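Here is the structure we will look at, set down as structure tokens.
All protein chains but one are shown in place.
We just call them A, B, C and D in the order they show up, numbering each chain from 1.
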Amino acid sequence: MLTINLFNGLVYGTLLIVMCSGLALIYGLRRVVNFAHGSLYMLGAYIGYSVAAHADFWVALFVAPAVMAAIGVVLDRYGFRLLQDRDPLTVVLVTFGLLLVIEDFVQTVWGKSNLSLATPDALNFAVNLFGTQVPAYRIGVIVVGAAVALGLSLWLRFSRYGLFVRAASTDPTTTSMQGVNTDALSAGVVGLGTALAGLAGVVSAPFMSLSPSMSADVIIDSFVVVVIGGLGSLAGAFIAAMVLGMVQAVGAVYLPDASVLLPFVLMVAILIWRPAGFAGSRT
Amino acid sequence: MNNYVLQAEDVAIHYGGVKAVDGVSLTLEKGQIRGLIGPNGAGKSTVIDAITGRRRLTRGKVMLGTEDVSALGVVDRRMRGLSRSFQRTSVFGQMSVRKQVELASHKMGVSDSAADADAVLEELDLRPLANVIAEDLGYGEQRRLDLALALVGHPSVLLLDEPMAGLSVQESHDLAHHLTALTSRRDVSVLLVEHDMDVVFGISDVVTVFELGRVIASGAPSDVRADPRVREAYLGSAA
Amino acid sequence: MSIQRMSLNTLAALVIGAVIALTVSSGTVLSLLTQAIIYAVFAIGVGLLLRQNGMVSFGHALYFGAAGYGIGIILQLGLMPAELAIVVTLAAIAIVGLLFGLVIVRVPGIAFGMLTLAIGQMFFLTASRARGLTGGADGMSIDWPSTLFGISQSVLLRPANLFMLCWIVLVGIILLLALLLRSRFGSITEAVRDNEERARFIGISTLLPRAAVYALSALVTGVGGVLSALNTGFISPESLHWSLSGMTLMMVVVGGYKALWGPALGAVVYFLFKDILGDYADHWMAIFGIALITVIVFSPTGIAGALQKLRFRHQATPAKAAVSSH
Amino acid sequence: MTALLKVDRINAFYGAAHILHNLSLEVRAGERVALIGRNGVGKTTVVNTLLGLARLGEGQIRFRDSEIRKPRPYLAAQHSIVVVPQGRRIIANLTVEENLVLGAATGRKGPWTVPEIYKLFPILQERAHTPGTALSGGQQQMLAVGRALMANPSLILLDEPTEGLAPVIVDQLATIFNRVADQGTALLLIEQNMSLVVRVAHRYLAMAKGAVVASGEVNNSRDGLKDLEAHIMV
Partner (left out) sequence: AKNTDPVRVGLVSSKSGVFAQQGEEVIRAVQFAIEEANARGGIDGRKVEVSEADDEGTPDAGRRAAEKLARDGYNLLIGPIPSSISLALAPNLERWDAAYFVVASKSDKITGDTCKPRAFRTNHSDAMDIAMIGEWAKNFKEKTYASIAADYVWGHDSSESFAKAVKAQGKEVKIQLYAPMGTKDFSPYIAQLKDAGVDAIWVAEIGRDAIAFVKQAQEFGLVPKTRLIGHALIQNFMVAATENALEGTQGTTAYTPDIDTPRNKAFVAAWQSKFSRLPTDNEAQAYNGAQVMFEGVRKAGSAKPADVAAALKGASIDTIYGTVTMRAADNQLVLPNFVARVKPMDGTLRPVIEQTFAPNLTPAPSALCKM
């Protein structure tokens, strides 16, 4: 029983990682708290749905994030970049407006009904994990999440561009003064972050249903994660995502009455204990 | 008994492994100006942080007059007359110059805070800028405003962290004059951290030299200036 | 602004309200305006926090909804007369606001917004799952007595009267806040907002002023909640939901929060615009979203900011220009 | 020889505030120019305009042969012009070493490498793996200079590099600036400390109210010092 609960926590945690690393990256570089991130996740899922319907799930897994990346680049170029000197709050509200537009768009194109995407055949079987049957697809989700986490960490830690990204997330102007084209860098990072939202959307589609209101579900959890983790900190977000995934999965079983409040209790407790979140020790 | 207005005893502040300040004792007498110099990173700003309560002490204690203020917060220390300026300018960006200086004076319980504020603004040549929003001031002007915020409200002890930095030579000299006048007129004691040697040696009654978080020399300006250790560690060609 | 100017403006505002109440005969328009004014009060609460503390709350719906729930529960249980229930509820909101404030204002920046969001959502979820008295997710109706403050409910709820009542409350709140912010309390909170550390070094303990502003903004929001409870006679968990806070924040920014009355203007614009959209478009979300983006992008200081700029254009060059030429 | 930096009658603004008025200056390869003037005359604004941090109105900026119509912070560095900014601007979440590596973002090769910088400032090597902002003010200034050198630039703009530095360090920096210049890198030194100007610069430009009002050779003598100081006491 505990095994399966931990497994479930791991699945949701890794999904949150994919979702939140995008949110954290975009916040890091653009200081934008992107309320539309959930909608981008939704858009990714819907695009994935359509691609899968015409081609194949595996094609969708690559096409949807690619399309989303392009959207992200455009969003940065014609949105965030033009607003970079503005009060962060106004940018928040711009993303709020964007959320409405995307939601309307999704409703118009795909309708208001719930849609569902079938689990790809190749992963539509059960695996015996320490004596419990778990769906192979969910193991796939964990693999994707882990790959994203590992890939991003290594990239940021050891690559040249990773260094630029880390520098620019603290002080874009000074980074730029060293000759780093931060405009291009931001566009790339927002594109990457948006692609990750799309990836999370496609990956979750086979086990969660698609509906125009699905964005609201994840955006709050994602905020909880990035805030607990320390805004803009990827490592913090990874830890927070796993903690939240576990807390939800295990809480639903052992503390059923409080489980729905747990993420918020966690967030309040952590912020009061440590106002800048896990990773916010130095500010 | 002594008549120290400020006494730091064996003060230490460690950041993890870095011993920024490691067992420093300092005193200030009434109306005295003590210059505090030392190489970059010697712990001068940190000592000011320790005395004003911005950083928690790792060790030691701080006495203001006869009272041990080590456990008090920043606000309580200021209310007891301990005032400071900042190495990195720190003002209220959205408020007008006069409004913030007057507020600072009022907070200290000065009955005619408007007059007090005006006097300080006058002394620092900020009168013509009184109605300007701080954000719109130039860098040097902001530094003077920072100083004004420390000077109002008749503090008894002033801790100034490089007040001359960013000022022109003329302005530095004016400020130096102003400080000496202040100490004699208002009986204010000053701890002056400064890299402008002309100023430090010119107006200090005593000079203390830091290196690596410890006091390496202390005494009359001329003695300190002549100290070979100080020359080597700090003064170089300015000696 | 001088005291005379202020009293003059207040008087003018009241007269305008009376003229609207007397001349507009359409119940639809009056009830729309009433609704807008109620949210204007709410928005002023949120705007106050932003203006005076520099803090963004995504959780103020908590106090809006709490007012309705507080009164609803008290009346349902018959604990005290409705008039007293209003006072007690508002006092409770102010106290709770202060206590919360003392704990949460220490959290900086956008994390504060998220924290308020979390706290608000906790109450939303608790209210949704509750059973019994409050009706959980279905909500509860508020049993107002047949007379309130000596006025019979049917008279009070007549569109023109209710509008006038809400208008007077709104004008009163703006006036009181304007007076309060002229006082030392105003400067202190501004100083703390601008530079908390420096404020401490000029002898201001920063926690209490921040918490006080938070409590005050909660209280103002609570007043909006009371008016809403009176207008709708109903309360449900949606009134606690963060999206309501988000919507109000939208009004605040669109209206412009640098001026005290900006958020109120934002609320009115919001409702009028939404009403027009409701009539003509199936795609109100997209239109609304685009309109929101447009307003924010082209008018960074909100409508109030734009209006003020327009007014200042006639007046002399700003002080700075005169100074820097010395 | 063409100018590395040529600024021709530029006007610059912060919001609506008009700060620079038809200001012109030019730095050629290998030159050592000082830009002096009292507080608030707009020295930093000159730098900010080149970087696109202040709004450029009328006027022309050229980096080497290219005209820069829309200045952005990275363009200068890409044209081999780097800035040691006033206030240092060390990046807080990077270590000392990473801050240095970041300085080499343009990838231009030259004499300056991380080990070379460490030789110049041994303290930086001691603190190589601590966060850049855990350094004291003076140490941060060394890091900022080191970072600029890492770009192996042909021109360095130094905005009040000795502000807040101990006299020994100022001596050290003066030596270093001279060494750098001897290796062929041009310097534009913005300073209020005239003793440094006298030790480093060959030519000066004095600013007042957003324009260059005087210029000349730096006379390395006591009188020269007095002359220069007169410019900033206006």
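To be clear about the criterion, a contact is a pair of C-beta atoms (placed from the backbone, for glycine too) under 8 Å apart; a residue touches a chain by one contact, two chains touch by 3 or more.
These figures come from a predicted structure and were not determined experimentally.
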item: Touch partners, limited to displayed chains, of the chain removed from view; value: A, C
item: From C:G139, C:P209, C:G266 or C:G302, residue that would touch the chain that is not displayed; value: C:G139
item: Residue in contact with the excluded chain [from A:S21, A:T194, A:S211 or A:S233]; value: A:S211
item: Candidate in contact with the missing chain, chosen from A:T90, A:Q107 or A:T194; value: A:Q107
item: Interface with the undisplayed chain - residues on chain C; value: 26-28, 31-32, 35, 125, 128-129, 131, 135-141, 157, 232-234, 236-239, 241, 244, 275, 278, 282, 284-285
item: Contacts of chain A with the absent chain, listed as residue ranges; value: 1, 4-5, 8, 11-12, 103-104, 107, 112-116, 118-119, 126, 132-135, 137-138, 207-209, 211-214, 217-218, 248-250, 252-253, 256, 259-260
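Here, only the chains that are shown with their structure count from here on.
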item: Both-way neighbours, i.e. chains that touch chain D and touch chain C; value: A, B
item: Which of A-C and A-D has more C-beta contact pairs; value: A-C
item: Whole-Å separation of chain centres (CA-atom averages), chain A against chain C; value: 33
item: Centre distance in Å when chain B and chain C are each reduced to the mean of their C-alpha atoms; value: 44
item: Multi-partner residues of chain C (each touching 2 or more other chains); value: 320
item: Contacts with 2+ other chains: residues of chain B; value: 136
item: Residue ranges of chain A in contact with chain C within the complex; value: 33, 35, 82-83, 86-90, 92-94, 96-101, 103-105, 107-108, 216, 220, 223-224, 227, 231, 260-261, 263-265, 267-268, 271-272, 275-277, 283
item: Chain A-facing residues of chain C, complex; value: 50, 56, 103-104, 106-111, 113-115, 117-119, 121-122, 125-126, 129, 242-243, 246, 249-250, 253, 283, 285-286, 288-293, 296-297, 300
item: Residues on chain B engaged by chain C in the complex (per definition of touch); value: 52, 54, 73-75, 78-79, 83-84, 86, 90-95, 99-100, 103-104, 106-108, 128-129, 131-133, 136, 149-150, 153
